[in-house]
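One protein chain omitted, others in place.
Our next item is chain A:
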Amino acid sequence: MELLSDAFVYLCAAVIAVPIANRLGLGSVLGYLIAGVVIGPVLGIVGSETTEVQHFAEFGVVMMLFLVGLELQPAMLWKMRKQLIGLGGLQVLGTTAVFAGAGLAFGLVWQSAVALGMILALSSTAIVLQTLNEKGWLKTEGGQSSFSVLLTQDIAVIPMLAVLPLLAVGHGGGSQGDSHGAGHGGEALASLPGWLQAVVILAVIAAIIVAGRHLMRPVFRFIAESHLREIFTATALLLVIGIALLMDFVGLSPALGTFLAGVVLSDSDYRHELESDIEPFKGLLLGLFFLTVGAGIDFNLLFGAPVTIFGLAIGLIVTKFALLFGLGTIFNLKGADKWLFALGLAQAGEFAFVLFGFALSAGVLEPALLQTLTLVVAISMLLTPALFILYEKVIAPRAVTQSNRPADEIDRKGRIVIAGMGRFGQIVGRLLITSGYDVVILDHDPQTVENLGKVGLKTFYGDATRPDLLHGAGLQDADLFIAALDDRDKQTMVVEHVAKTYTKVRILARARDRHHVYELEQAGAHHAEREVFEGAMTMGRRALIDLGMHPFRARSKAKDFWHHDRAMLDDLRENYNDGGVDKSYIDAMRAHSQTLFEIMRTDHGDEKHERTERGWTPPPKGDATL
């Protein structure tokens, strides 16, 4: 039962603290840290087992890197290469150098100083991206630059994990005497000669790439076709855990392996589904990880030397800010954008906690120093929301006049998400895509996904009624959402969800019939179109022609009908919304049908010329000017 009671305590702390922290604008990472502090040092509910839990929770980092990899389509990386290598690369290298120098000045050995520099160069992806997204700053110049730097940092974690063990100077073996991390694993290969080890490692990496490219697609497709969602989730977990184990077996970093697998799968149709399946596990495990970091914070240390600790945290922020501000200047960021970039990234990040643990077990940094630094990093993160508030309230308003930012890029105007690529969605989608718009398509039928893939349309497999999948498809940045699901109720549901959650997105919805139009409008659709209406109009027009009517005459007949039907749709809306299909609704409809008969019956040759009969009608016989 101990497992359950522990789980109860951890979950309880998270469930209470995280929503509150979020509401206060502090973000979930800080919420977890604070929750950890409360159950650890403050209340003393959890204690010695945190280290063990932490090792388990570190798997969240592995998952996080898998997700980071999934986000990195090779094509996108290539497009951003200048920003990534230039801006991001300089930030990581420059900050590493400065903090390493500071470390040396404080009397650290060079290996420890370099490790320290690398770790503090990272910023908090979780806090910054979340804030940029929430405030809608991600598409600004400053937001984009921040994004590139965060991306570079996330990638830089991989070589850091590889380099850290090489910097070992023998501090290890302290309280956490196990050989967790680098030197760990690889025993399986230890008996092999060096060159063969290298061959095996290269073969494993090649296998991941090849299998990811060619094997995973049919496997995912097979499983998706079974329509067992939990098995799809199981497969995703199996994939991540399998790769982690494999990497561990050959003595490489599991994070590196899953990151690589993520990149390989980032082009796949199943990316969004994988993302939304792994995301909750990653979130919880990472949360658990931050909880244990919070629980491990040494309060005696903080209260023993508050000036030193806060001084270090503020020094860290000021230094990073100065470096980022300088880089922003070099890279031509102007006004408010430069401030957003420099203030936003000035904290240290959650990866520091991971790398600290790693550095400790590898024996790169002293345990006592790490205790202090963990506090410093946590405090710098705690101060981040304050920096964003400073930007929003003080700097941005003043900089508005200076920043002569050109209008948002065109590609911003064109983010379209289509849910449902059946007979209806396909037509809409093709029209938009061939007109040059950027469209993200979601569909839950593997066969459709496969077929569209064959003709070169980018389609993602998944159930569009799942909120996480919609989020994964980028609805928060979209301008337009087109709902074209077959299932009538699901369609209304998804429209309602999107209308409530993404208030800026314009929603166009396909409706079954007139009543569904009203339903969808009530659910929040800005416009609803009856699916069969236009097709039936065309068919009716064709029928008139086949009955011997002149094609142009048939067109205007159909147009008359169309206009009347539209008018009826508008007129009946109130009746329907008031009481559904009741007597008043039916009466109104009867009246409309009567009018329609009158409109359509005119001009059979024997009736006299009427005002309702419009369009290229010859004037009366005789001299028309009379």
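Heads up, the rule we're going with is that a contact is a pair of C-beta atoms (placed from the backbone, for glycine too) under 8 Å apart; a residue touches a chain by one contact, two chains touch by 3 or more; residues count from 1.
As a convention for this text, contacts and distances are computed from a predicted model.
> Could you check which of "Cbb3-type cytochrome oxidase assembly protein CcoS", "Alpha-L-glutamate ligase-like protein", "Peptide/nickel transport system substrate-binding protein" or "Putative NADPH-quinone reductase (Modulator of drug activity B)" matches the UniProt name for the chain that's left out?
"Putative NADPH-quinone reductase (Modulator of drug activity B)"
> Touching the left-out chain: which of A:His550, A:His563 or A:Arg601?
A:His563
> In terms of residues, what is the contact footprint of the unshown chain on chain A?
559, 563, 614-617, 619-620, 624-626
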